[in-house]
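One protein chain omitted, others in place.
The letters A and B name the chains in turn, as written, and every chain counts its residues from 1.
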Amino acid sequence: MRIETLLFKEIVILPELFLGISLVYLVLHCTFLAIKKNYPLIQNSVLYLGVLVLFLSCFLVLNDGLDVLEQSVLNDTIVNDYLSFFSKLVIGSLSLFCLLMIQPYLTSQKINQFEYILLILFAVLGLFLLCSSNDLLTAYLAIELQSLAFYVLASFKKNSTHSVDAGIKYFILGAFSSSLFLFGSSLLYGVTGTINFEEFKDLFVNVFPGNHDVILNEISLFDFSLVQFGLVFILISLLFKLAIAPFHTWAPDVYEGSPSSSTFFFSVVPKLAIFVLLLRIFYYSFFGFFESWRYFIVIVVVLSIIVGSFGGLEQRKLKSLLVYSSISHMGYALIAFSAGTFESIQMLLCYLVVYSFSGLCVWSIFILTRLKNNHLQKQNKDLTDLVLLGKSNYMLAIFFTTVLFSVAGFPPMIGFLVKISVFLTAIESSMFFVVLISILCSVVGTFYYIRLIKILYFEKVLVGKLYYPIQVQSSVLISLLFFLFLFLFINPTLLYLFSYKISLLVSTAV
Amino acid sequence: MIINILFYLFSAILLLSSLMVILVQNSIYSILFLVLSFISSAGILFLLKCEFLALMFIVIYVGAIAVLFLFVVMMLDLKTVNLKKDTLKYFPFGVVIGGVFLTEILMVISETFKANPYGDSFLYNSHFNWYERMDTFTEIQAIGQVVYTEYVLQFLIAGNVLLLATIAAVVLTINTNVESDKKQVIFRQLSRNYKNVLIV
Partner (left out) sequence: MLYIKNILSCILVLPLIGAFILSFIPSSSRSLLRSIALNCSCLTFVLSLLLWVFFNKSVGTFQFTENFFWVPILNLNFSIGIDGISLFFILLTTLLIPICLLASWDTIQVDLKKYLISFLVMEFFLIGVFCTLDLLFFYIFFESVLIPMFLIIGIWGSRERKIRAAYFFFLYTLLGSVLMLLSILYIYYQVGTTDYEVLLTFSFSPLEQKIMWFAFFASFATKVPMVPVHLWLPEAHVEAPTAGSVILAGVLLKLGTYGFIRFSFPLFPEACFYFAPFVYAMSVVGIVYTSFTAIRQSDFKRIIAYTSVAHMNLVMVGLFSFNVIGLEGAILQSLSHGFVASALFLIIGVVYDRHHTRMVKYYGGLVHTMPIYVFIFLFFTMSNIGLPGTGSFVGEFLILTGSFKANTTVTFLSATGMIIGGCYSLWLFNRIAYGNLKTQYFKNYLDINKREFLIFFPLLLGTLVMGIYPNIFLNSIHFSTNMLVEFMYF
């Protein structure tokens, strides 16, 4: 599957270069097109152009596939190993699906400015760079690129106070967490003199978990507490970005207020990239300091799962419900992150891929259903708007039910499999109490998923809400997703194989 | 010696002026204190032998950003609010948290950067390579030699961030409907009196 003429082995960042240059071209193209004809609606064509660009960059990522295990260029600041390859592919394909799904939404909500697509592409560029970054500076710049695009995406609807409100909240909190990241990385630079992940790994090679002599010894040559201090800042800033309790308070407001297509993007795509960065920093470079932040992450995990399960019980709006479910899911992913074994990295990646995929399915259903008698002119769905979807759109309701059972982690679906994998790694590291609490809270969380199914099928009202029919192309995509979803349970081997290979690479220190 | 005094002076001015930015009532005063803090941080940078960076601070921060703030404050008809309303309620809590934080970071920094324990021992082999210590580069040349060769991708990404910021600013403020734009009324703007700006 390799096209030899497109192979530039020396330029490892060819996909990002392509994406960046085509973005610049697109900006110019759209601006001139818009100005010349007095601001026409070029939204659709820009969307398809964006899809084309994304598809080609994914193709370039695939094409540049790896002959060697790891390749680092540009003064060791960019690395192209299996982890970046895999995550770039996943993020690229997810964004591709996102773009295709939000097209009817953009038309119906009259989001007419063409920059929407460009901002999404900028965010994807930032995520690509984040996945393959090998030092703190590149990571910070990539985070900034992605976050800035997201801030504007959140506040895109200028005449709605909810949207602008969400954008401001997101901006302030995102800037705050980026500044924490910068502070942490400056401390790390101050202590070690380098910002490269490889060099961190080499510097701390005699520090490993359990080696208390080096860390706590009074007469040691080097006191590591400032390194731990800096690491805490970086950790907290990344947890802020993932919306994990107790740093989750911005998430419901921001997700509720932004236009649904932006929320779609926020909750599906960036989590994988931020986890990649977390993996690189905390498992690759600084694995020796594992013991110092492990208990902290366990507390955060338990809090997230409790908040996510109990917070979602009170919600009456669909978007807030999905936000709380994503908070609890990030908690489960962090269980695997805090276990510290080789399998835990593997299961973490599997969990994230399945989470992103099922998030994609749920949100596409959410976006594609548009109320017909929208005399209240509201843009977000309450729970009761889904009533009797089982009667009006039969197959969509079945799809929704299936995906909901997978999100809840209920047996015959792939969500169950990855959830028990995560718990398996926790049991392997003897974190029994955490697993017990989290599994009990997951039962509590199952309640609001079942409530959604109840609303879909069981309600006693005679007439449900009417929806516009879904376009052909979107329904083809959704059916494709459904079949892929069912297939994943029958044969999840590919997923496990890929994640195994990746965890072999990342865990040089484990 | 004198460098130490200058360092303490600039740091004190920096801390005080950044505190005053958030404590004064008048917006113009707070922006001017912000400018003062920028200038004092530029002074600190001068002391650290980064003259290029210090001048960049002044050019960009003071010359572009603070001027932009001043323009915005000038155009908006701001009424000052009573900032002191809730200060007393949150003051002790903030002091405690900030004090804890400050103590922690001071302790950690003092532990980490101890003086070299081997510096005075006679077994310490200190060999100075004076040729390496000769400094013929100016700072600008040093920055240029690194940024444009080793960190060129980061430079390009930073450029991309600026592009994105431009696009974002345009997106958020453009109004394609030309007739309903708000315009400045020059008469009203010029007839503003400083006396009816503050509402005490």
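Quick note on the criterion: contacts are C-beta pairs under 8 Å (C-beta built on N, C-alpha and C of every residue); 3 or more make two chains touch, one makes a residue touch a chain.
Quick caveat: nothing in here was measured; it's all calculated off a predicted structure.
Asks: Could you run through the displayed chains and say which ones the absent chain touches?
Replies: Within the full complex, the chain left out of view touches A.
Asks: Looking at the full complex, which residue from A:Leu33, A:Leu89, A:Leu303 or A:Ile439 touches the chain that isn't shown here?
Replies: Only one listed residue reaches the unshown chain, and that is A:Ile439.
Asks: Looking at the whole complex, which of A:Tyr25, A:Phe447 or A:Phe487 touches the chain that is not displayed?
Replies: The single option touching the absent chain is A:Phe447.
Asks: Which of A:Phe224, A:Phe337 or A:Phe423 touches the chain that is not shown?
Replies: Touching the chain that is not displayed is residue A:Phe423.
Asks: Which positions on chain A touch the chain that was left off?
Replies: 405, 410-412, 416, 420-421, 423-424, 427-428, 432, 435-436, 439-440, 442-443, 446-447, 450, 453-454, 457-458, 460, 491-493, 496-497, 500
Everything below uses one rule, namely that only the chains that are shown with their structure count from here on.
Asks: Express in whole angstrom the distance between the two chain centres, defined as the mean CA positions of chain A and chain B.
Replies: Centre-to-centre distance between chain A and chain B: 32 Å.
Asks: Which part of chain A faces chain B closely enough to touch in the complex?
Replies: Checking each residue of chain A against chain B gives 13, 20, 24, 27, 39, 74-75, 77-78, 113, 115, 118-119, 122, 125, 129, 137-138, 141-142, 144-145, 148-149, 151-152, 155-156, 158, 191, 223, 225-226, 229.
Asks: Report the residues of chain B in contact with chain A in the complex, numbered from low to high.
Replies: Spelled out, the residues of chain B in touch with chain A are 104-105, 108-109, 111-112, 114, 149-154, 156-158, 160-161, 163-165, 167-168, 170-172, 174, 176.
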